[in-house]
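All protein chains but one are shown in place.
Going by the order they are written in, the chains are A and B; count residues from 1 in each one.
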Amino acid sequence: MTIEDVLKQLFPLGHDVSFSEALVAGTGRTEEGDVAVIGTRDRAEIGIDLAFRMADEVLRVVRAHPGRPILLPVDTAGQKMSRRDETLCLNAYIAHLAKCLGVARRSGHRIIGLVYAEAVSAGFLSTCLLADACYALPGAQVRVMNLSAMARVTKIPLERLESLSNTSAVFAPGVANYVAMGAVRDIWNGDLAEHLLAALREQGDPQTDRRRVDGEARGGRLLARSVAERARFDAA
Amino acid sequence: MTSWYEATARQRIAGLLDPDTFAEILRPEDRITSPHLRELGAPAAFDDGVVVGRGLLAGRPVLVAAQEGAFMGGAVGEVHGAKITGLLERAMDERPAAVLLLLETGGVRLHEANAGLIAVSEIMRAILAVRAAQIPVIVLNGGRYGVFGGMGIAASLCDAIVMSEEGRLGLSGPEVIETTMGVEEFDASDRALVWRTVGGKNRYILGEAATLVSDDIAEFRAAAAVLVDAALPLDLPEVEAEHAMLRERLERFSDIGDAQEIWARLGIASPETLPILDSDTFLRVTEGKAVRRKGDAA
Partner (left out) sequence: MERLSYEFPGGNPIPTANSAVLIGVLGSGNLEVLVESASLGGACRIEIETAAFGFGRIWEAVLTDIFDQWRVGDVRISINDAGATPAVVSLRLNQALQAFAGKKP
């Protein structure tokens, strides 16, 4: 689905979201009030310029519209691979975006992630994985790396990876795996506007992270919750 | 002098903390290992490549996590990540003087890529939560594999990064960029280029590393001891200040091709000599020129 279609279905009451290269930004109207939209399109590669502009939008919303929910619709091919961006410390620019989102959450902005097309690796990490809750559309793709590249790097035969990916959610691409592991709360089938309203009505708590609880309950990630709990509570 | 670069995770902890004060949580004999590695036919380390626990640094209570770069490049899997996340969350109960993250990692462990990516995001969330609770989180970065991938992002979320010249910090490692984009984009075999791009000196000059030390465990210890007990607020004024700093960096250096051009534009004399200077001389030469943040040691 194109970003134009997604926005139209999310905001039947209208929106003023506009595009500037890969950046998607503006405001949508809902029955629950206005929602700030900050996202990416066209399989955006997230480099220092885009990360900075997204952070700029987050800070603008925090300053001008305290408490307004923020929707992050993303289509990203991952981080930009460039010597110039690495020289200027791309990881710090993305961390800055994460800090801005973190400060927004703690000052009462509900943050909702939406993978409407593709989310790869650090592109996913720097956006939707920092939201209070992340959702995806049915055709969305989420991955770290495709299986053939993974086979090359790990030196594990592709056939082995392919057959294991039928039984394990932990490494193979696919949004269903991320649902099973708790990182994607739900797939939005049908009426997008209704899904958005329901997500806006939920309460979030920035000091807790329930994804490993969901991942365990859904059977996709069986160790993260219990190991983190032991690291937190076991006697030293 | 004991090299940080050459040391194992356990040796670094032993040299960093006050003698015999380290108590490990989830010890090797608990065998909290990765089932995913076994499933793919790879042996799994007893600690899944990260040592977590508590101890004293110059008499002050700290929580510590140390990644073992020799095991799978310090890559983050489900168990490895959950140990770090749990340790960070423990800080909110125990309120130590600091959480010290001795990072050495290429990022997500591909054998369990989805679990690793989510685990890194959980570490990031936990760092933000600990910082919101006004407990400093300090990164020590001087190992062979540097700090890359999602953990490079996580490192830059912390209060401060202590780096040696040998330490490296970035998102995509030079080898990854070369493989993906071609050798003309980044020649990963050009060691000098790699160091001046992602190495400790460039990160210090940009204001991304708070402290630059020599490759000596004692120097990391001294630098960390200065940083404990001093949490930087992570609030709107703080991120606004960082925003202004990053905007200025973008505006001044957007067109650069090489780190040396940054150093020259900052008015550092003879920038071409920086890579060969020892850290004391380097700090003298760059004083007043390197970008500094609030809270950074002069």
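Structural remarks
Following the convention adopted for this analysis, a contact is a pair of C-beta atoms (placed from the backbone, for glycine too) under 8 Å apart; a residue touches a chain by one contact, two chains touch by 3 or more.
These numbers were taken from a predicted model, which means no experiment stands behind them.
Contacts of the undisplayed chain with visible chains (whole complex): B. Note that of B:Ala70, B:Met92, B:Leu266 or B:Val291, the residue touching the chain absent from this view is B:Ala70.
Screening B:Ala14, B:Ile32, B:Ala45 or B:Ala231 for touch with the missing chain picks out B:Ala45. Residue-wise, the contact with the chain that is not shown comes from B:Pro28, picked out of B:Pro28, B:Pro61, B:Pro233 or B:Pro275.
The missing chain lies against chain B, touching residues 8-10, 27-29, 38, 41-47, 68, 70-71.
By our rule, only the chains that are shown with their structure count from here on.
The centroid of the Cα atoms in chain A and the matching centroid in chain B are 24 Å apart.
Across the complex, chain B is touched by residues 48-49, 52, 55-56, 59, 62-63, 79, 81-96, 98-100, 102-103, 106-107, 121-122, 124-126, 129-130, 143-145, 150, 153-154, 156, 160, 164, 168-172, 177-178, 181-183, 206-207, 209, 211-212, 215, 221, 223-225, 227-236 of chain A. Interface of chain B with chain A (complex): residues 23-26, 32, 35-36, 39-41, 52-54, 78-79, 81-87, 89-90, 92-93, 108, 110-122, 124-126, 128-129, 132, 149-150, 152-157, 169-172, 174, 176-177, 180-181, 185-186, 197-198, 202-203, 206, 208, 234-236, 239-240, 242-243, 246-247, 249-250, 253-254, 256-259, 262.
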